[in-house]
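The complex appears here minus one protein chain, its other protein chains still in place.
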Amino acid sequence: MNFASDNAYGAHPAVMQALVDCNDGAVMGYGADPVTARATAALREVFEAPEAIVRFVATGTAANALVCAQLSPGYGRIYCHRDAHIETSECGAPEFFSGGGKLITLPGDAGKLRPDVLKEAIRIGAGEGLNGGCNAMVSLTNATELGTVYSPDEVAALCEVSHAAGLPVHMDGARFANAMASLDAAPADVTWRAGVDALCFGGTKNGAMAAEAVLFFDPDRAEGFDYRRKQSGHVFSKQRFLAAQMLALSESGLWLDLARRANCAAVRLAEGVQRAGGRLLAPVESNAVFAEIPLAAHQRAVAADAKYHLWPDASAERLDPVPVRLVTSWNTPQSDIDGLTAILCGET
Amino acid sequence: MNFASDNAYGAHPAVMQALVDCNDGAVMGYGADPVTARATAALREVFEAPEAIVRFVATGTAANALVCAQLSPGYGRIYCHRDAHIETSECGAPEFFSGGGKLITLPGDAGKLRPDVLKEAIRIGAGEGLNGGCNAMVSLTNATELGTVYSPDEVAALCEVSHAAGLPVHMDGARFANAMASLDAAPADVTWRAGVDALCFGGTKNGAMAAEAVLFFDPDRAEGFDYRRKQSGHVFSKQRFLAAQMLALSESGLWLDLARRANCAAVRLAEGVQRAGGRLLAPVESNAVFAEIPLAAHQRAVAADAKYHLWPDASAERLDPVPVRLVTSWNTPQSDIDGLTAILCGET
Amino acid sequence: MNFASDNAYGAHPAVMQALVDCNDGAVMGYGADPVTARATAALREVFEAPEAIVRFVATGTAANALVCAQLSPGYGRIYCHRDAHIETSECGAPEFFSGGGKLITLPGDAGKLRPDVLKEAIRIGAGEGLNGGCNAMVSLTNATELGTVYSPDEVAALCEVSHAAGLPVHMDGARFANAMASLDAAPADVTWRAGVDALCFGGTKNGAMAAEAVLFFDPDRAEGFDYRRKQSGHVFSKQRFLAAQMLALSESGLWLDLARRANCAAVRLAEGVQRAGGRLLAPVESNAVFAEIPLAAHQRAVAADAKYHLWPDASAERLDPVPVRLVTSWNTPQSDIDGLTAILCGET
Partner (left out) sequence: MNFASDNAYGAHPAVMQALVDCNDGAVMGYGADPVTARATAALREVFEAPEAIVRFVATGTAANALVCAQLSPGYGRIYCHRDAHIETSECGAPEFFSGGGKLITLPGDAGKLRPDVLKEAIRIGAGEGLNGGCNAMVSLTNATELGTVYSPDEVAALCEVSHAAGLPVHMDGARFANAMASLDAAPADVTWRAGVDALCFGGTKNGAMAAEAVLFFDPDRAEGFDYRRKQSGHVFSKQRFLAAQMLALSESGLWLDLARRANCAAVRLAEGVQRAGGRLLAPVESNAVFAEIPLAAHQRAVAADAKYHLWPDASAERLDPVPVRLVTSWNTPQSDIDGLTAILCGET
């Protein structure tokens, strides 16, 4: 029973098949191959963005950090939520790639930035002079690190604040598919139509082996990006294998199907957690459940070798109830959800 | 009337004279000159540290950022107070010099880190795994950014926590002289005897033109530091002129005299501020006064072209009382202090 | 007919099968999985190095640049051949990862560094003082960028020069398998027994999809390397898929079989090129043929859409004979070799 992360499970069979299918013959490397062209076209169609620059990398950290470096100079201020993955979980990658960019972290309920808080922070930043660095960009995550989802209107409100200050907006979409599965909207509605300038569209957590797409909706924003990708070792020689994964997910609508599955699993799991006396810490809007559970329930789960993370860090173990993060994926067995529920409830 | 910063005033005449005195003749550049040797010896004596590696640079940001890069890898976590100069006022220099180091900022009253808060933060950081980066170093400022002063015992307590976790300690001593003038202790007591590994000893705010000394009390910590200094453009060809300034300050005890003057000016100013209905926001232990003053008093001061900063940023102007930062220097005229007091009190 | 690069062909079926085989079930991410453990063990066995630190990344540029950053500070001098991949083909990745390291490029016939040239360069570097930066490391490529192979004795001679100056040695082994297939030696003989400190062992050109192993033979050299890998976005969440590729190649000896195939194809191709009036520019010791071919032959090949690169760059097209680089792979069809030969000879 693994609820530690949505990367605990492997790749969807269709992704595997796509890798096998594109394995024959010789093609030119570094992206000059037909699979890359097809995957690019497929993503442009998904996003109704025929001019978008689309690039593929293997990890979410690479995608996010490369975009941060693209949108912020080394002396830039990068505004994000204090729980943002780029702040908490990328080992300083945005700082490294950008040459020293400073993440300005902001509070906000349920993992979400608030327009008024953002606006005030940007205002203060603008007054910092040389000492504080230069306002550079805003980064938001959808679905958020707390499993909540920004609506198109919410994204638009944040982008409006950002753009009013001349700052481009990056969306970390490691779980963008889960956000879309939760919304009644088109991908374009939550991204470029709402003002997002660059999106990291995650494949890995969505059923790929290791593949993420970076989309620049305004091609001018992508100038030099390929060199940046190369210089950081993120251009694959046999790039068709990255592209094939994203193609398999995006061409057929599979990405949404898989995200819906993961989201449904989370809803079911949330019900179980609540049945076991747990209290949700954030609305379950994508594929994660944040909850406080009774210490006894947690101890039973640990004893049964169920895997998940304490939240926000391991020191939570000393608390009762214990705050935990449980993540479901496209491939989480229903039996595992029911099994964990039973354990938490003390029914086994 | 300038209370904006202790860098508003120029250099002490003795510093100027020292520059003139060392101007004659030809010497080898880049530090291979007799003035550098004398200044090094003088500082070793001040700190009772005959083995210390002593280097000179021209700005505090350079000194701090170079030491951060020396003590932390690019993937390091650098613990500091949330008001630390390296966090708020160096435009991302520590991140840039270190290649992406992440500043982990901690709360603490009156600008001071607390050992228990530091210990807990280090503990959490150690559990972050690759995502959070690697615990690397602790930085503390003395006198602090709030004008308070760490005692030898307080420094020792923080160093003990740091060293217990294997982390070296950097002291940002841009106003180290002001701290010493406030303490009944030897420079060694507040630095290496208390556990500090590297000190940035500020000359600029203390009466130099532009000169800071970096001291590594354990010579092994300084390996490669000269290359780092050179690669960042901080090795002067005519280095004697940097060294001469520090020599003039340190050889004669002038550094302490000047700091005492500045500290006394702050005490007098604090009295005036309180007389004008102001309330101190932090104890006045060095050469800065943080206070809330009545809006009307502030407006009178602005009208009289008195220069000082709102705190923590310009948005404070909308408040009544107005939080402000007033800094005195070795050369602040007593008449300016009395003049500002009169204005704040509405007596002119 | 694609002789542009050994990355033109896909992955070997056994590699594909290994990916499929490890796809089931949930495992912990970031390397804490059983496939990673098995692949690590397999590589340690191949290299008779039970203590070696083994890490997996997806690209050769990442592997090389990470090792350069590991072995050289930002102010370091990195000695390499002037045709070294790290110099000519990685878009400044070693400079970026290391924070400014300077590649000192040296001449040498057939892509090989010479011990006497290296020794003299290191000697000069040591005398450069701060201006020139600090001697840091030596990097050599085996098989070289000219398709030649260093023998164990040749490697040992270079390592001896390096170590005598205190400099660690990195081997770029993007085509290490091809080198081994050409030598009558054990992998350990050409690496750690000869003095190599860190090896980038290429899988991608050898039949993997995208996988390289980094081996530090002295574990102390690897301190902090995982953070470095994470900070640059090169830690895969589903790392088993990287490890599975290297496992498939290394566990069974497949890596050597495939390299032998590629090398044999090169020998056969070299014969064809010579029959067509071409003149070899370097001995054919691995899987590349560098030759001058008659302009007319080149023009026939271009007309037939045969793909290969001019050498050292596209400006060579103006010459007659034309210098070219032809690369074979584990999967280059014999019919393509014979076909190209016929075209070059004007027999079709």
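Letters A, B and C mark the chains in the order given here, with residues in each chain numbered from 1 onward.
Convention: contacts are C-beta pairs under 8 Å (C-beta built on N, C-alpha and C of every residue); 3 or more make two chains touch, one makes a residue touch a chain.
Predicted model only: the values in this text are computed from it and were never measured.
Put simply, the missing chain touches A, B, C once the whole complex is considered. Screening A:Ser89, A:Thr105, A:Gln231 or A:Thr328 against the full complex identifies A:Gln231 as the residue touching the chain left out. Of B:Phe47, B:Phe96, B:Trp255 or B:Phe290, it is B:Phe96 that touches the chain left out of the display. Annotation: of B:Ser162, B:Ser232, B:Asn263 or B:Thr341, B:Ser232 touches the absent chain (contact as defined above). Only one of A:Met1, A:Ala93 or A:Cys134 touches the chain withheld from this view, namely A:Cys134. Residue-level contact of subunit C with the missing chain is found at 74-76, 88-93, 95-97, 99-102, 120, 123-124, 127-128, 130-133, 313-315. Residues of subunit B that touch the chain left out of the display are 2, 4-5, 7-11, 16, 19-20, 22-29, 57-63, 65-66, 90-93, 96-97, 204-205, 209-210, 227, 230-238, 240-242, 307, 331-332.
The set of subunit A residues touching the chain not shown comprises 30, 73-75, 99-100, 129-131, 133-134, 224, 226-231, 235.
In this text, only the chains that are shown with their structure count from here on.
A simple rule picks the central chain: find each chain's mean C-alpha point, then take the one closest to the mean of all protein C-alpha atoms, which gives A.
Residue numbering at the subunit A/subunit B interface overlaps substantially, since over half of the positions present are found in both copies.
Chain centres here are Cα averages; for subunit A and subunit C they lie 34 Å apart. Separation between the centroids of subunit B and subunit C, computed from CA atoms only, is 49 Å. A straight line joining the Cα centres of subunit A and subunit B is 40 Å long. Annotation for subunit A: residues 90-93, 96-97 touch two or more other chains.
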